[in-house]
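Step one of this worksheet: look at the structure below.
In this view, the complex is presented without one of its protein chains, the others remaining in place.
So, subunit A:
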Amino acid sequence: MIKVENLFYSYTKDSKYAVDDVNFEVAKGEAFGFLGPSGAGKSTTQGILTGLLPMQDGLAEVAGYNMKNPSRKMFNKLGVSFEQSNVYGKLTALENLEFYRKLFDVETIEPNVLLEIVGLSHVANKKASTFSKGMKHRLTFARSMLNKPELWFLDEPTTGLDPAIANQIKDVIKEKSKEGSTIFLTTHNMFIADELCDRVGFIIDGVLKLIDSPRNLKLKYGQKLVDIEYKDGNEIKKDSFSLIKEEERLKLNHIINNYEIELMHTKEATLEEIFIKVTGRGLV
């Protein structure tokens, strides 16, 4: 669904690349996560793939269209949810969706149905300018679903939302993914990426460092650890043991057999820890 080869982009049109020789492919029906801190090149890549930024160098094919000269028809297959909500403040939620709906040449979803999905049906006839940041974000998200997109670009879809609404949005994404939509998710939130994506790519300073599934990355880079808290007389002690090293497993066994255990839980490496390990930088 997406094919990117030797993609370069420079805002200053010199050798200071915001996207530097990026290569990847996203298969039809796949949920692909693009992970990186702010300024890593995620949004620039998405900008090129959605035609918002012009192609400079390299190859990018989206839904079968070459991004050097994409046809406007391509956008019948695409849905784009922006990180910064962008709706007409002077129009109501319903008017916003009704307007954008009429710009597509394909079958669209009823705006009222979408407002119901994102929990905005009770404010359908209120001006978007009166909405909170989270409500505007949900309206932007709802708009991206209007044309039942085959390829769905989601830029930080849950940022700034309260946990209950964020879970609702995640459920919608999971459902669309199950239905066969291809998802290109741009985020710095590794929990979302871990939960939703079949594969993730780590990008930093415009360079794509690696691509793999979250499971493979955890197996490859993670350590299987057990954190434990136990009583040694009147004293509470904390310790961490590897489940791979024989010596540490024996120590853990000893503690379990001889001490009163207060707390114990397994600890896998998170995507963030793996990201730091691979890139040497944090995700924020």
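Throughout what follows, a contact is a pair of C-beta atoms (placed from the backbone, for glycine too) under 8 Å apart; a residue touches a chain by one contact, two chains touch by 3 or more; residues count from 1.
Here, contacts and distances are computed from a predicted model.
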{"item": "Chain not displayed: protein name in its UniProt record (\"ABC transporter permease subunit\", \"Peptidase\", \"histidine kinase\" or \"Phenylalanine--tRNA ligase alpha subunit\")", "value": "\"ABC transporter permease subunit\""}
{"item": "Selected residue (touches chain absent from view) among A:V19, A:V87, A:I165 or A:I183", "value": "A:V87"}
{"item": "Listed residues A:E5, A:D57, A:D105 or A:E262, member touching the removed chain", "value": "A:D105"}
{"item": "Contact partner of the left-out chain, one of A:Y17, A:F75, A:F202 or A:F241", "value": "A:F75"}
{"item": "Where the unshown chain meets subunit A, residue by residue", "value": "50-54, 72-76, 78, 80, 82, 84-91, 95, 99-100, 102-105, 140, 143"}
